[in-house]
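A single protein chain has been omitted from the complex, and every remaining protein chain is retained in its original position.
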Amino acid sequence: MLFADTVVSDPAVHKPKVMLIMLVVATFLLTLFGLNDTIYGEFMRPVIGEPKESGFFGNVATGFVLAIIFVINVVLIGFAAFRVQILIVWLELLLLFLAFFYSFGLNYEFIQSKIWFMITQGVFTTLYISAISIVLASIVAIFGAVAKLSSNGFAFAIASFYTSFFRGLPLLMQVYLIYLGLPQLGYVIDAVPAGVLALTLCYGAYMTEIFRAGIQSINKGQWEASRSMGFGFALTMRRIILPQAMPLIIPPTGNQFIAMLKDSSLVSVIGVWELMFLARTLGNKDFRHMEMLITAALIYWCLSICLELIQSRIERHYNTISH
Amino acid sequence: MLFADTVVSDPAVHKPKVMLIMLVVATFLLTLFGLNDTIYGEFMRPVIGEPKESGFFGNVATGFVLAIIFVINVVLIGFAAFRVQILIVWLELLLLFLAFFYSFGLNYEFIQSKIWFMITQGVFTTLYISAISIVLASIVAIFGAVAKLSSNGFAFAIASFYTSFFRGLPLLMQVYLIYLGLPQLGYVIDAVPAGVLALTLCYGAYMTEIFRAGIQSINKGQWEASRSMGFGFALTMRRIILPQAMPLIIPPTGNQFIAMLKDSSLVSVIGVWELMFLARTLGNKDFRHMEMLITAALIYWCLSICLELIQSRIERHYNTISH
Amino acid sequence: DEALDRVMSSGTLKVATDASWAPQSFLNDDNEMDGFDVDVAREVAKRLGVEVEFVTPSWDIITAGNWNGRWDLSVGSMTPTKARSEVLSFPAVYYYTPAALAVHKDSGAKVESDLDGKNVGAGTATTFELYLQKDLSIDAEGTPEFTYKVTPGKIKSYKDSTAAMDDLRLGDGVRLDGMVGSLPAILSAIKSNYPLRVLGDPVFYEPLALAIDKGDEAFNDKLAGIVGDMKSDGTLKTLSEKWYGVDYTSAVE
Amino acid sequence: MSTPIIEMTNVDKWYGTFHALKNINFTVNEGDKIVVCGPSGSGKSTMIRTLNYLEEHQKGAIRVNGTDMHKKMKNVDTVRMDVGMVFQHFNLFPHMTILQNLMAGPKWVRGVSEDEARKTAMMYLERVRIPEQADKYPGQLSGGQQQRVAIARSLCMKPKVMLFDEPTSALDPEMVSEVLDTMVELANDGMTMVCVTHEMGFAKAVADRVIFMDAGEIIEENDPVSFFDNPQHERTQNFLGQILQH
Partner (left out) sequence: MSTPIIEMTNVDKWYGTFHALKNINFTVNEGDKIVVCGPSGSGKSTMIRTLNYLEEHQKGAIRVNGTDMHKKMKNVDTVRMDVGMVFQHFNLFPHMTILQNLMAGPKWVRGVSEDEARKTAMMYLERVRIPEQADKYPGQLSGGQQQRVAIARSLCMKPKVMLFDEPTSALDPEMVSEVLDTMVELANDGMTMVCVTHEMGFAKAVADRVIFMDAGEIIEENDPVSFFDNPQHERTQNFLGQILQH
């Protein structure tokens, strides 16, 4: 949490002035959207009449009703405790999104018939490829970061070339280069190792930058103290600098992990049957790709929520120990 | 640079012991690769004979010769000054990669005939879509980060749902949802605005996490000092906290910018003619994909080198002012 | 004849094909490869006397050539052109696809030329798009003649035909007024309740061939022979009727 | 001169289970100069930080400059504008030069013009004898120089009340007396001051009262003369004994 400042103002949303402002702003915005023609307008038909007749009045009326619902909701939530607020808002948003998905008119039986295969085949492949790549990329990144911070020109040059090249080229291209290029040098490499190699190199490059920023941010006094106690470079790094850099490194690294989960789908171009590949493939015959894509998207979301929970747990750990 | 420690050891690579070790390790590794069958082996044919005859000996010999070249090179580079070292190593690696590309046996005339169109049409589209999205995403991210750090349950819940949802869903899915889903609610949105919206929301979510980590890392004493002088929240954030968080925020943000450059290619699924789209398209008729993809990759690389240079300049600025 | 040796000695024919191109090749309800192309590949393998195994690399990867023995044969409905044959060898044409125009079922268009000046979509860099651009030349042997029947106002290119159909289904003229695609694909979309209808007759026919890596004449001839046999003994016709309900194995005007 | 500007009534504060302030009661009238002393860890910093609401107290009432300090107060910023604070750890802004550190408050909060802010800043820098460091960054100063910047920064805000947390700890004796002279001047100008310090010379010279804390409690509160010459409490006697012996 931000500097709490020890002053928690009264929930602002309970002041009548704030409520009124919220109502006006929400009505205005929603009117701008022109909701008359939309499904929200449909609910209002009995009152406002047909789109063409109601026109601007219809827009305002629809917007106003929605705005009132919104404000009442916000005010009610304001009474709850922090954790309860979070829960309610999450649930509401979830419902909104499910309703949105619902508006696609999907075929749920079809989803049901395929979901098991997507999980056993697709999620499994996605997970093991990402997991291996993430571990390898983190290792690459630590060395890369140290090299990029070193005063050794050779190490610096290699590391900076590496980050530049593997961040600069599209991941798809790296997959191609490794899969199609290495055979030109005489190594025929399989699809999965090629994919893992490409993901490792690419994400290693991104994470090098993250680790560099984290390491760099640690106060010089910490280096001085540990070096003056005779700690070697590696010891200082491992025991003093990295643990303190963790709270800084973890959130962007979490980003990378979540992104990796989805970027691992690029290995499908070389014929690996991971989640996204299946999503695109399974729905093809019956033109049910929206069903499959949405299913895959929700599965990805679940996976990344798991990662987020793990991340916040690790973060809490490091924040507790260093305040 | 890391804590300089004020002790720069003699270039380690000039010690005979280190050289010998490098030579042995390099030979060993290169032998393991089994270079006999590769183009390197070809150069050695006169000495080692045909792959099948030479076998293990051929591998060792090829590895040994390459290792010697490598070590001599490293030792020579060791004599140069820091900047010169970097220059030489970059050039060498560049040459190696160009040689690697060359081994694909590409059709350069074909590339020449298309490159101008790729740059005028593709690069332009890619750049303007990414530029707009990046600016919008940064704005979203600042608000997101503050909300995620606030003690207001409502703000926190919305921000955390936002980051979870838009990081969790594959970007492709977001593009589809916005492009195909919004029309279901009654808004028909064009391809480019849909793409920009999807990129903004997605990257805004990632960058929210980065900004959060940066803001969180600033010493509590800084909040105390500015609050005790009567600075308001916004002023403290803008003048005291964010400037100090910059060195931490910039490197991962640079990552996102570079990644965005390439992810903007996803909008090609809805028919925007950006760089990657052209690369995949232009080569299709004559099966010249590789030519086009490599060209596109090199263009992306150039663009991201530009971003890197800008990044390092900004970083230097913030590091100088805060030591 | 490296490839032929490899196939015969290992006893498996590795076939690269797309997994998302119904009804040519797709994953069926048992999550196995199925479709016209897949059946053709099975038949070819049977006649070679080997097992068949499918892999699903992307189109880019297959058409990059230099397969390095990762797979032996592509049965992927490729249109053989001279330029393409610098990269891959095309042993035999095994069927022809008709291309057709489709419009939303509420559309008022009666003949092809009703789409003149309208927004018409197609998969990007496909022969369909080239047709709309009036720049289509199929220089494979046995390609039937065709004429350009429509002059769209704006050509919208999509990642593939499906994306174009997704836009078309939003409503007549919402984003698109019509699209060009392969007739079988359009028909199966209609069967899957896409609110579309076919406009007029097929606009052109496209020959589609097997492909192999360059440099193995023996394999090339062997496959050409096998496909010839399959044509003459009616196997291909049966397969085509099974999957399309029509015989596409020869071009019909 | 007898309007109370700071009032603490029965204040208790805990850090988790650690009872850091125990039933603190005291009043500072406008223009008063209070010296707080006591052993390390006795809660001196904690106490003066609660006056600024940088630490939350759990029991009792604190009233500063007419405003009650509590969880739901709205105008904490206006209180703080009038209460200057010199931190034990300085808390300078590392990304701003010394001059910028000094000018920030007046310019951004008081709305003083650039020129005037610079003039005031340079005036206080000269008072603490480091005008030549104006364009350096805090990281480039010695410990004592940093501490002087921290003092000057607070003074630039021209607050009504100043809270000093060991403002001379990092200074050499020579500098200590100069800084104390500056503080005496301020004191004579009628500024209200609460100062945590162990400089007994200063206490004797300017303090209206001396407060002695131990283990979170105020053990003794008296005018300086009685405090030093005739300490009542045994703990105080021991403590003062150490100083004099020294």
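A few remarks follow.
Just so it is clear, A, B, C and D label the chains in written order, and each chain counts residues from 1 on its own.
Please note the rule applied: contacts are C-beta pairs under 8 Å (C-beta built on N, C-alpha and C of every residue); 3 or more make two chains touch, one makes a residue touch a chain.
What you see is a predicted model, and the numbers here were worked out from it, not measured in a lab.
If you put the hidden chain back, the residue from A:L23, A:L106, A:L235 or A:I305 that touches it is A:L235.
Only one of the listed residues, D:A170, D:A187 or D:V210, touches the absent chain: D:A170.
Of the candidate positions D:Q145, D:T182 or D:N222, contact with the hidden chain is made by D:Q145.
Across the entire complex, the residue among D:N65, D:Q88 or D:S154 in touch with the chain not shown is D:Q88. Contact between chain A and the unshown chain involves residues 219, 221-222, 224-232, 235, 239-240, 243-244, 318, 321-323. Looking at chain D, the residues touching the absent chain are 15, 37-41, 45, 88-89, 130, 140-145, 148, 166, 169-177, 198, 201, 238-239, 242-243, 245-246.
One rule holds in what follows: only the chains that are shown with their structure count from here on.
Here the spacing of chain A and chain B, counted between their Cα centres, is 18 Å. Note on chain placement: the centre of chain B and the centre of chain D lie 50 Å apart, centres being C-alpha means.
Measuring from the averaged C-alpha position of chain B to that of chain C gives a distance of 37 Å.
Counting partner chains per residue, chain B has residues 180, 224, 227, 290, 293 touching two or more of them. Residues of chain D in contact with at least two other chains: 54.
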